[in-house]
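The complex appears here without one of its protein chains, the remainder shown in place.
Presenting chain A:
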Amino acid sequence: MSARDNILAKLRAAPRSAPVEPDIAAHFEHFGPRWNEVEALRHWAAMMRSVKTDIVWCHAADWPQRLAEQVKARPVRSLLLAPQTAHGALAHAALEHNPLLTLKSFDRVVDEWKDELFNDTDAAFTAVRCGIAATGTLVLWPDADEPRTMSLVPPTHFALFDTRTLHADFHTAMTREAWPNGMPTNALLVSGPSKTADIQLTLAYGAHGPRDLVVLAVLPHHLTVAQLEDAA
């Protein structure tokens, strides 16, 4: 008998009672947050800021400009983006005139340029699939255009977040978007830049992943930045 057969046989030989089916949806229905649009965004921003995330509120018309300003204000000399995507093309157009900046794209498999990615790429710009208000979270589903290492290896991550995709909590995000019907190679929840408190419980950012996370939070037309910053 193989190890597999032995293990399964031992488990099957054990007495088992019929399990109780938990009602997960009912729990989140009862205890889940009840926010309006602005409250949800404020909570999301407050949570993300509490873990050293920079939030830059903007609109569809001006986010490329805001991105360019953010890049200029930071010690970023090279930035990785996906010009073949619509948002990547807009970012590229906004950044290409910066003489101090080299733009790079993930145009070949990582194995061919790992060294450069690790040692000579200051930042990356990617889109975000959706957000989670309760925990101050961005959800990323990396793909062929914006691979997994883009949001991991460069020390600064610029993330473009369409705030209309903000869900109240993780359960709502997962069920409304029907994740159980099909998961990508890698799905990620990201709540701030990488951190650790492993040395004497002292919090330090930039453990292994990005040290800085900058979110360009694109608001719908009917919301102004002032509405969000009043109390955020």
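The rule is short, and it goes like this: a contact is a pair of C-beta atoms (placed from the backbone, for glycine too) under 8 Å apart; a residue touches a chain by one contact, two chains touch by 3 or more; residues count from 1.
Quick note on the criterion: contacts and distances are computed from a predicted model.
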Query raised in the report: Looking only at the UniProt record of the hidden chain, which name from "LutB/LldF family L-lactate oxidation iron-sulfur protein", "Urea ABC transporter permease subunit UrtB", "RNA polymerase sigma-70 factor (Sigma-E family)" or "Aldehyde dehydrogenase family protein" is the right one?
Result: "LutB/LldF family L-lactate oxidation iron-sulfur protein"
Requested in this report: Determine which one of A:20, A:61, A:86 or A:226 touches the chain that has been left out.
Outcome: A:20
Report summary line: Omitted-chain footprint on chain A covers residues 2-4, 6-8, 10-22, 24-25, 27-28, 30-31, 47, 51, 106, 108-111, 114-115, 118, 134-137, 143-144, 147-149, 152-153, 170-171, 174-175, 179-180, 182-202, 204, 206-210
